[in-house]
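Input: one structure, supplied below.
Just one protein chain is left out here, and the rest sit where they should.
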Amino acid sequence: MEDLKDLYREIILDHSKSPRNFGKISPCTHEGHGDNPLCGDEVSLYLRLGEDETLADVGFEGKGCAISIASASMMTELVKGTSCADAKSRFQQFLTLFSDDSAQSHSDIDDRMKALIGVKQFPMRVKCATLPWHALNAALSGIKSKDDGETKDGC
Amino acid sequence: MEDLKDLYREIILDHSKSPRNFGKISPCTHEGHGDNPLCGDEVSLYLRLGEDETLADVGFEGKGCAISIASASMMTELVKGTSCADAKSRFQQFLTLFSDDSAQSHSDIDDRMKALIGVKQFPMRVKCATLPWHALNAALSGIKSKDDGETKDGC
Amino acid sequence: MNDMTVFDVEKIRGDFPIFEEKIHGKRLTFLDSGASAQKPVAVLDAVQDAYRHTYANVHRGVHYLSQKSTELYEGARETVRDHLNAASVDEIIFTKSTTEAINLVANSFGQMAIGEGDEILLSYLEHHSNIVPWQLVAERVGATVKAVPIDTNGDLLRDRYEEMLTDRTKIVAITHVSNAIGTVNPVKELIAKAHSKDIPVLIDGSQAIPHMKVDVRDLDADFYVFTGHKVFAPTGIGVLFGKAELLEKMPPYQGGGDMINRVTFEKTTFATGHSKFEAGTPPIVQAIGLGAAIDYVNKIGFDQIAAHEQSLLSYATQELGKLNNIRIIGQAKQKAAIVSFTMDDIHPHDIGTIIDQAGVAVRVGHHCAQPLMDFYDVPSTVRASFALYNNKEDVDALVESIKMVQEFFR
Partner (left out) sequence: MNDMTVFDVEKIRGDFPIFEEKIHGKRLTFLDSGASAQKPVAVLDAVQDAYRHTYANVHRGVHYLSQKSTELYEGARETVRDHLNAASVDEIIFTKSTTEAINLVANSFGQMAIGEGDEILLSYLEHHSNIVPWQLVAERVGATVKAVPIDTNGDLLRDRYEEMLTDRTKIVAITHVSNAIGTVNPVKELIAKAHSKDIPVLIDGSQAIPHMKVDVRDLDADFYVFTGHKVFAPTGIGVLFGKAELLEKMPPYQGGGDMINRVTFEKTTFATGHSKFEAGTPPIVQAIGLGAAIDYVNKIGFDQIAAHEQSLLSYATQELGKLNNIRIIGQAKQKAAIVSFTMDDIHPHDIGTIIDQAGVAVRVGHHCAQPLMDFYDVPSTVRASFALYNNKEDVDALVESIKMVQEFFR
């Protein structure tokens, strides 16, 4: 039960019940998509790239568990207004959280990422947390991502 | 060792060392072929059907173990001069030997068949004993036999 | 066959060592037999004995161990033949799974009988294993896959089925029991309808074999497939029953040892009977384990098993129905002991993770039946599936744990 409380922290329940930046945005310049073939969950991520190469607006849609929705919601807050390069490095940071035990204590990782650290005790759920980030990455990179994210220019 | 002596009886060793009716016959009216895919052995059986529907001449060729060669040799002796119908019923009798425990005591089964009864203790070898009989059956019936015997008319 | 006079579920649970395990310190409530069933000691012993006392490769050896191993392997084939009431052991082909069995038929029968413009008829209840192989073959030959729709209860639309049987339909492939929502299809009638138009039928029996006695001759099935691991047997073994007259005409699927008559680089000829479709060293010990599993269930008897499972199904349906916000997906007239449900606002994945902490093992997800999920417009469900070793306590534990979830997300 302790592990569960650590997984479903208040902030996660909050974001999952009231997801921020939910919905398509308009106008939208880039779109990314992530599928979790094991459970059938899907996330779509929408971006508007500003003239200064920052993410002027970010939105997401999708069906998913509390973990994936909260992760998506917190992610949109984190990357909105940042530069593309920043958003990409946050994606890498986020993956590091689950692969590198010491990452948790890095002070440069935002708390809205660290809130998901409880997922580490539930290996089958790590994919739920990373799914929206893969969709973001797909949208950013314009290439087919490892998780079969697909992107198209203009959406 | 008793089982072995029963398998390789004197009569079997004799027939395997000096097979009777070995070789193609000429003229030959029917031919049958048997393959044992498990060991690669092959037997070819040649017949000349007389005008009275008897097997006027019978010969065989092939590579095989002592059991299959002896069985082929004794078979040719048994069916030479008999009618087709007789030869067919002997084929059935022979199969019965291995499937029906009481068959061994049937007085109408020739001793040259019963000599092979020792094979029953060696289930993996039953096919060796029956292979030439299947080739005969293929030659007789002109149909593809269960053991992939093939026949052609005129040979 | 049935030498137990009363069905004693506690005694049966004792046959399954897994129930001695503690899960997060809790009693194991195993409600995931639909994904794969646990193994009784009888099966584990058969596996151990085969490796310890009589192991060798089959078919090609004349030595003692090879002969014993062959006898056990072929004995298992006879056990399966007898259990399905097939006419001949040549109609029983061992595969590694249902999935391989269906791929075998889709490829071999497909190569023989399905061409451009032809149709393959499935249903909305199918597992991906009975969809994707047909899509792959359809794409290769230019055929079309069609699916018979269902009503919201999860029952096949029978009139639609009959309409969809056309003269372009070359095969019907349909599940006996839906793994996702438990629907039992009236396969005997479905087969009769198809046969009236000379269309052969493959039945996916993966979820039927653990729960009911199947007689392929009574059903008049052309192909019947199932997977060992769901019927208390080892992983790595499956069965394809096929009518001899069809198998004889079908080309081989995989090439290799044991399926040949004679090999040369110029021309290779093939074995007959089941051997034609069993290329290479088969899952020898897994087949022996399957034989032991079938003996085990027959000893208990399917009348007893079915009665017990149906009473669990009613009880679970009733108790879950008392909870708030639960929607049971699939209310077919005839159902196997499978309950699929969703909860308002709480995602199946979260439910699965939370009740696991209470030792309750269910499956959450699309159950490899995405078209069915799409039909019900849910991405996934929670599925509790029952087997002969489940008891009332398991249902109670499930219901309690669901209440805990509701508490958690309140």
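Miscellaneous remarks
Letters A, B and C mark the chains as written, and numbering starts fresh at 1 in each.
Just so we're on the same page, contacts are C-beta pairs under 8 Å (C-beta built on N, C-alpha and C of every residue); 3 or more make two chains touch, one makes a residue touch a chain.
What you see is a predicted model; the values in this text were computed from it and never measured.
Checked against the full complex, the one of C:85, C:254 or C:272 touching the unshown chain is C:254. In the complete complex, the residue from C:154, C:210 or C:282 that touches the missing chain is C:282. Interface note: of C:231, C:361, C:387 or C:402, the residue touching the hidden chain in the full complex is C:361.
The residue touching the chain not shown here, chosen from B:67, B:84 or B:116, is B:67.
Only one residue in the set C:85, C:298 or C:370 touches the chain that does not appear here, and it is C:370. On the side of subunit C, the interface with the absent chain consists of residues 17-18, 21, 23-24, 28, 30, 32, 35-36, 38-39, 44, 47-48, 51-53, 55-57, 60-66, 96-100, 102-103, 106, 122, 127-129, 131-136, 145-147, 227, 229, 234-237, 252, 254-260, 262-265, 268, 279-286, 349, 352-353, 356, 359-365, 368, 370-371, 374, using the contact rule stated above. Where subunit A meets the missing chain, the touching residues are 35, 37-40, 122-125, 146, 148. Although one chain is hidden here, its contacts on subunit B can still be listed: residues 1, 3-4, 7-8, 13, 38-42, 63-67, 122, 124-125, 128.
As a convention for this text, only the chains that are shown with their structure count from here on.
Using mean Cα coordinates as chain centres, the one most removed from subunit C is B. With centres taken as mean Cα positions, subunit C sits 45 Å from subunit B. With centres defined as mean CA coordinates, subunit B is found 76 Å away from subunit A.
We define each chain's centre as the mean of its Cα atoms; on that basis subunit A and subunit C are separated by 37 Å. Annotation for subunit B: no residues touch two or more other chains. Contact of a single residue of subunit C with at least two other chains is seen at no position.
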